[in-house]
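Reviewing the structure listed below.
Of the protein chains in this complex, one is absent; all others appear in place.
Every chain is named by a letter (A, B and C) in the order it is written, and numbering of its residues begins at 1.
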Amino acid sequence: MIKIREVDLFENLKRKFDIRIENCPRMFLDKGNELNSVQKDMKCIVKREYSAFDEHLTDDTELKCDTELNHIKPDIYLLRVKKEDIRQILRYLKNSEEYFFERLDCMVCCDRKKDLEIMYLLQSDKYNVKCGIRVEIDKKENQIATVSDIFSNANLEEREIYDLFGIKFINHPDLKRIFMPEDFVGHPLRKDFIIQRLN
Amino acid sequence: MEKILTDRMRINIGPQHPSTHGVMRMIVDLDGETVENVETVIGYLHRGMEKMAETSTYIQYLPIVDRIDYLSGFFCSYAYVNGIELLMDIEISEKSKYIRTITMELNRMASHLLWLGCFMMDLGASSPFFYTFIEREKILDIFENLTGNRMMYNYYTFGGVKRDIDKENLYAIKKFSDEFVFALKDLEELINYNPIFISRTKNLGILEKECAYAYSITGVNLRASGIKKDLRKDKPYLIYENIEFNVPISENKDVQARYILRIKELKESNKIVQQCIDWLLTNLNNKNIITDVKPLTLKPEGIAISEVESSRGLMQCIIYADGTLNPYRIKWRTPSFYNVQIINEISKGYLLSDLIAIFGSLDIIMPEVDR
Amino acid sequence: MKIIMSSIEKLYKWSRLNSLWPLTYATSCCGIEMMSVSASNYDIARFGSEVFRGSPRQADLLIVAGTLTLKMSPILLRLYEQMAEPKYVIAMGACACSGGMYRNSSYSVVKGVDTIIPVDIYLPMCPPKPESLIDALIKLRKKLNDKNPGGRFV
Partner (left out) sequence: MYLFQEILLKYNFSDWFIFIAGLVFYFILITIFIIITVLILVLFERKYLAMFTRRIGPNRTGIRGCLQTIADSFKLLFKENIKPANAEQFLYFISPLIVFIPVILLWLIIPFTSESANYQSQISSFLFLAVLSIPVFGVLTAGCSSMSKYSILGGIRSCIQIISSEIPVSLVLVSVVIFTGTLDLNNIINFQSGIFLNWNIFPNILGFVIFFICSLIMMNRTPFDFPESESELVAGYHCEYSGMKFAMLFLAEYALTFVICTYMTALFMGGYNSPVGFYLADLFNLNNGFDYILKNIEQLFWISIKTFLLIMLIMWIRASYPRFRFDKTLELCWYILIPLAVFNLCVEIFIKYLRGIL
């Protein structure tokens, strides 16, 4: 029921902090055909939520990130964020009450041949809104700061991504493989991992 | 009296153990009998479902989807199929929506019944295990003559349902749901006010709200901690808007609360099933259960996040589709993967036998954790 | 002397047939079917084997129910070695017989249990219906009846 389509929620966020918008690569842009019947009433629900966002905008924290607007369905917003300030954004989104994304649903990692991409799916119960933060990691120095102290369920999630994709998380409590046996070589979910096909 | 210092004993409740549902190893540090620290080792059932998605086309991946959570196969196939329908903007007919809801609710009842049997077996009472399985066999018989298989259904396709529900099936479901009310009453009389059961499960394994949020717990464990969060009410999908049912909640966040909530959910699902039957019985004649979509040459494009409230919690299927025949990447967000992580938090300071009860009450099964 | 020996052998075979105590070893979907076999509708207690022994020492029938992954195979091997000698193995389900649907598209599933432990009865289907599990049990009893009692019939 949630499909990635285009709506610009962070318009007022753009006015507050100088955020640059980057277009998402061709492969993942969704066909922007008009909403069909089911999603029409969804649109009006979101309209009401906007007003909730306007009054609460406070400019205490200095948020430096080039959030990239993606064409997303009313319920979910995709932001493309740089790798360095992922922790700051997540902490800001979690603790500030105008966004109040207090639940990390899951961390989706995807190998896009030229670089690895992690999407943090956040969910806020107060405004019934989801937001996905996408981070690119290039394959050579695949390192990123851990988030497990902000969201404690990211602990096992990051170990799974380390196990299947090989991304090392800086100062993660105990980074070990969870799915594969310890002596397993290679990271299975990478595109260049070939399963030994039986003849 | 200051605590007597006993040396720690490290016992591992190994992969093959009657009370770990499936294969999970818990390394428990015991101080005498009280549990100090539980480290869970998982991955004994990792079959690489997500890698298989990349090597098979959309229609080939459909039968494999039931095996992700074999106790509630319909939920997984719905999550996958709904994701594709979102991407392709396929509209499914009213009747197939009702068929999907009725099969999903029956599947939820079957999974809760199995949980109830195993939970009571963990606590030591052996006879409720058999009573719940008698009821569960009835549901499985209904699924068998509806979809052909007891547990792996492969019944949903993109755009609808493969076969229509005929009259006998509907009357069988009606007979089952009427009898189920009395059977559940007998079970409750046996278990609910049993003093030993109450003393074994009262204020045990307390799950606070912050801890539930921090570990993004979903489903009955969350609702047992007093947070009213049910996808069927927040974002009603399928036909949950025009079906009136309530979501049970309890405040005292312990093992007993989870037990009571699951029993109430069984009743709610039974009510939903009855409402669906009435609608289905009225319009038996409209036969359009599938919209003509050419599944073999399906080429969707974009990202889809399709959610469903499975019997264990919020299940999400995130599909990266790049317009070719094979999905680029499919990620399953399964609820048990997150429920497993809180065992260490909530079972500190309790006895060994309580640890088994707490683990049983979380309703965790391993294929969901290991995918 | 001959008569006594043969009658003892017959008695030994008969007693082995009728009390096969299975080990509670259930990994995935076939484990659920194994549980429903021991429940009321399809009653395995009729064959005297509803006593599901927890520890491998006392069990003499290992029903490998469910997928066997790389990480689990050393544990299954240790379980098999811990069981007392006249032991039998039923490979239940397609995943146990030959790796099933994960045979050539999964990196972590062992291609069939017989690569690790000797198997007596193969039971295909995924998951096998309880009736077919009982049928496998009956076949195992027939197999025990006419084979030499002591030797390992690989």
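Note that contacts are C-beta pairs under 8 Å (C-beta built on N, C-alpha and C of every residue); 3 or more make two chains touch, one makes a residue touch a chain.
Keep in mind that this is a model prediction, so the values were computed, not measured.
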Visible contact partners (per top-of-document touch definition) of the missing chain: B, C
Candidates B:121, B:207, B:317 or B:346 - the one touching the absent chain: B:121
Of B:194, B:291, B:326 or B:344, the residue in touch with the unshown chain: B:194
Positions on chain B contacted by the hidden chain, ascending: 9, 11, 17-19, 33, 120-127, 129-131, 134, 190, 194, 196-197, 199-200, 351-354, 356
Residue ranges of chain C at the interface with the undisplayed chain: 11-12, 14-19, 39-40, 43, 45-48, 50, 52-55, 57-58, 60, 82, 84-86
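Convention: only the chains that are shown with their structure count from here on.
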Overall pattern in which the protein chains touch one another (line/ring/star/complete/other): complete
Chain whose Cα centroid lies at the greatest distance from that of chain A: C
More contacts between chains, A-C or A-B: A-B
Between chain C and chain B, distance of the C-alpha-averaged centres to the nearest whole Å: 29
Between chain C and chain A, distance of the C-alpha-averaged centres to the nearest whole Å: 47
Contacts with two or more other chains, residues of chain A listed in rising order: 179-181, 188, 193, 195
Where chain C touches two or more other chains, by residue: 71, 105-108
Complex contact set, residues of chain A against chain B: 1-4, 27-31, 33, 36-38, 75-76, 78, 102-106, 108-111, 119, 121, 123, 125, 128, 130, 151-153, 155-156, 164, 177-181, 188-189, 191, 193, 195
Residue ranges of chain B in contact with chain C within the complex: 14-18, 22-23, 43-48, 51-52, 55-56, 63-64, 67, 70-71, 114, 118, 129-130, 133-134, 136-137, 140, 150-152, 366-367
Chain A - residues contacting chain C, complex: 179-181, 184, 188, 193, 195, 197-198
